[in-house]
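Have a look at the structure that comes next, please.
All protein chains of the complex are present and in place, except for one that has been dropped.
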Amino acid sequence: MIYSFKNDYSKICHKDVLNKLIECMNEQNVGYGEDIHTLNAINLIKNKIKHNSDIYFLAGGTITNMIAISSVLKPYEAVICCDTGHINVHETGAIEGQGHKVISIKSNDGKLNVDLIDEVIKKHIDHHMVKPKMIYISNTTELGGYYKLKELEELSKYSKEHDLYLYLDGARLASALAISDIDYSDYSRLTDMFYIGGTKNGSYFGEALIINNDSLKKEFNYNIKHFGGMIAKGFVTSIPFEVLMDGDLYINIGKHQNDMAKYLTDELKKLNIKFYSESETNQVFVYLKNNILNELNKDFLFEEWDKDINGFTPIRFVTSFDTEKKHIDLLIKRISELL
Amino acid sequence: MIYSFKNDYSKICHKDVLNKLIECMNEQNVGYGEDIHTLNAINLIKNKIKHNSDIYFLAGGTITNMIAISSVLKPYEAVICCDTGHINVHETGAIEGQGHKVISIKSNDGKLNVDLIDEVIKKHIDHHMVKPKMIYISNTTELGGYYKLKELEELSKYSKEHDLYLYLDGARLASALAISDIDYSDYSRLTDMFYIGGTKNGSYFGEALIINNDSLKKEFNYNIKHFGGMIAKGFVTSIPFEVLMDGDLYINIGKHQNDMAKYLTDELKKLNIKFYSESETNQVFVYLKNNILNELNKDFLFEEWDKDINGFTPIRFVTSFDTEKKHIDLLIKRISELL
Amino acid sequence: MIYSFKNDYSKICHKDVLNKLIECMNEQNVGYGEDIHTLNAINLIKNKIKHNSDIYFLAGGTITNMIAISSVLKPYEAVICCDTGHINVHETGAIEGQGHKVISIKSNDGKLNVDLIDEVIKKHIDHHMVKPKMIYISNTTELGGYYKLKELEELSKYSKEHDLYLYLDGARLASALAISDIDYSDYSRLTDMFYIGGTKNGSYFGEALIINNDSLKKEFNYNIKHFGGMIAKGFVTSIPFEVLMDGDLYINIGKHQNDMAKYLTDELKKLNIKFYSESETNQVFVYLKNNILNELNKDFLFEEWDKDINGFTPIRFVTSFDTEKKHIDLLIKRISELL
Partner (left out) sequence: MIYSFKNDYSKICHKDVLNKLIECMNEQNVGYGEDIHTLNAINLIKNKIKHNSDIYFLAGGTITNMIAISSVLKPYEAVICCDTGHINVHETGAIEGQGHKVISIKSNDGKLNVDLIDEVIKKHIDHHMVKPKMIYISNTTELGGYYKLKELEELSKYSKEHDLYLYLDGARLASALAISDIDYSDYSRLTDMFYIGGTKNGSYFGEALIINNDSLKKEFNYNIKHFGGMIAKGFVTSIPFEVLMDGDLYINIGKHQNDMAKYLTDELKKLNIKFYSESETNQVFVYLKNNILNELNKDFLFEEWDKDINGFTPIRFVTSFDTEKKHIDLLIKRISELL
């Protein structure tokens, strides 16, 4: 194997994160997030979001979504998301597992907008149906798209007007921050909760859940422990955020991911490869001929995204914090040989 | 602060674990536990347990208990544990949160035995009551005690005879392995499931769940994802077990913890300190005069275990993989000054 | 108000059911379904289904669906239904409330078929997604349609081949039995579980859940109590089934409902009313001009089924065991006056 473009979580972590671990090896810290590293990481994030939010560090994306959503919805309340949404498709029913219906909306581009949501809201008229109470979106989306500030503002306005919570999944927030006009502080201003993803952006694991809405903050530590999300060595979860949130490292990782994806996209276009979706972020979706996949797979890993159509399979390539031009050049060379 | 005896999870990890991380920094691995490190860790464990068990690496103790118990019990089935059991007291209702009653049994020494359990079983006679289906124990116990082979065999025999599952929480299994006559392979032979704790024994986080009973293995990955326990960078969770399970490191950590606790116990006895419980493992429980706690606390961290009685507070000191005699000597010196 | 066509549960019960109650007023019966009436009702049903099924009497449709589905699915397993399915739309998330995803399939006629289901099954490929394990259908359907024997046989065959459970909601089974070529015994032969609806077919309340699949029978009483469905006076729930299942009363009620609906349909056609869906069962769906609804509503109750389109609102009329031609004649007269 020469290089894996299969996902953005194939390496242990960014070297700066490792160096911080090495630096702290002789420390003794108290447990459960009451340590100095957690405090530092929280303060660094607060400086960026410019908002007095409550911040918790959790192990992974699914448990973060599960805890965030299940902690604030009442038993009969539901969350709205688009049909490709991670909670709808790729979390093995974790949200329903805690008792809540996921109302999915068919969306062509993997994004929600006010019109699509309003149609759902208007249909849920009485207590014989669930009560939609939360909008779930992610930035960037599952299809490599991203929301712009205007779009997020519209969703936020609609949510407030209809007494809905707006929750944003930031598994790939670095990539979104690097390309969208939405700043850290906009996320805190416009959403009730969101998370800053670590796992896919240079941390060995961990996500930072940001609770902006004051009414959702109360006793949140109880929720985290109750739903199985409390980590004894809390400092191990927060240390990567001390590093990533220091200066511009996080956003620079996003930029690098996007730049590499752009370079890959441009090179693929030169080969006249057909694109499955348009993406300016770190996931690139193309169609490749079925008969070259096995051969290409010997040297490069990638994801088969969907079933083949007329002999072409949709393929996803993902760039990461450590992807270099040379990896892409080798990939492109191999594809061109195989075509 | 000179040294913390507050718990066994105050340092990032054992140095060998860090070195392994450093060694693997340039690798790309596939996600979700389908990597070579996870495979290696699984094989190392299988060599020790001498049993064809299924093995999964999870983030922490509470979520491991939650997934293990909730995955195998039917909705109306309950788990039996002793009143001091971790799932009964210190998991914020995580087991009940997934729908299952925890039946607690009053036990003076933090351990269960066949007589205590049989009394509960005999009371649950029909479908107007929950059906007890699992016995939960931990080795070592919450009070620093441990089970011997004969005791575990009796519990195992009773479980089989009464169609109960026997599940063992091994958060502090290193300490238990070092002192008890129960070997790795006995745990697999005698329990339906157990876990080998990483967090409290030198890993930065993570526990290895071992499923011995064939009938409980099916589709277990679905359970892990559904309950929020699936980690994208599975290799980050398994690498520490590659290190800890190589040779005797894990059991040696347990021995060291116990040796340090023994040394601490002996020194405390010389000071005529009164003991709250008898323990030969890495948790030492004593009574200290209330009026010296604040002063002692300036240099040493420890846990106040319960409310004070007649001016004396029960205190827990915990030794860890990195505790040295010099730390204990300084602690003893300080206590003797304060007495 | 002259007559309500709003639903089939607006009267207390069929007169024969009341008479049976009167007859039994001086009896003392043991509780929880261990009485002679429950035994009789079970035997009467067994004679019809010709199958050694386990049979339980429950209070209403939603709790019957909730208990049936939640008792047999594992936490990560999901139930497939069509988008208009009762469990998907009108049970306020009761199925998700017990932890299970409802996978809805867009269906134009309110029915499922093998092709639609197969598409869903093929998409659920691994443990990052829920595992579809049950097909939920109802006969008659929410839109007044019904399944024929051949259709049910195809669904049953597919279910067995793909290790899925087939569960049928019989809230309006009387109407289905009266029109479809599926007999009582076919339901037991072809489904894993189904229920015979009482509430909408002459009982004051209650549904009979029939468990045909042996592997689902074990300890089912525990499930019923655990999920809140156990009725202390079990005989009150089973007495109506003693009456309805005696001879052909139940199927005759269905016939009467359908006959009345047919008569209503024919009369509406004479008025050139446009139909919203085709139905031969006891629910009749038509478009009525918005401006006559308020006036008509003074004398007759009915359900507004959906939002109006170009000045016409979809209306549902339901016939019941006690609907008479004279009620329909009066309705038709009033509509014709208002047109």
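Chains: A, B and C, in written order; residue numbering restarts at 1 for each.
We adopt the following convention: a contact is a pair of C-beta atoms (placed from the backbone, for glycine too) under 8 Å apart; a residue touches a chain by one contact, two chains touch by 3 or more.
As the structure is a prediction and not an experimental result, all values here were calculated from the model.
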### Query
Of the chains that are displayed, which are in contact with the missing one across the whole complex?
A, B, C
### Summary
Considering the complete complex, of A:28, A:53 or A:70, the missing chain is touched by A:70
### Task
Provide the residue numbers of subunit C that touch the chain removed from this figure.
1, 3-4, 6-7, 9-13, 15, 18, 21-22, 24-31, 59-63, 66-67, 91-94, 97, 199-200, 204-205, 222, 225-233, 235-237, 301
## Note on the structure
Missing-chain contacts on subunit B, rising order, are 75-76, 78, 89-93, 96-102, 127-130
### Task
Name, in rising order, the residues on subunit A that touch the hidden chain in the full complex.
32, 70-71, 74-76, 98-99, 127-128, 130-131, 219, 221-227, 230
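Just so it is clear, only the chains that are shown with their structure count from here on.
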## Note on the structure
With centres defined as the mean of Cα atoms, the chain at greatest distance from subunit B is chain C
### Query
Which chain would you call central, comparing Cα centres to the global Cα centre?
A
### Task
Please work out the Cα centroid separation of subunit A and subunit C, and write it as a whole number of Å.
42
#### Entry: Sites on subunit B at which at least two other chains make contact
222, 225-227, 230
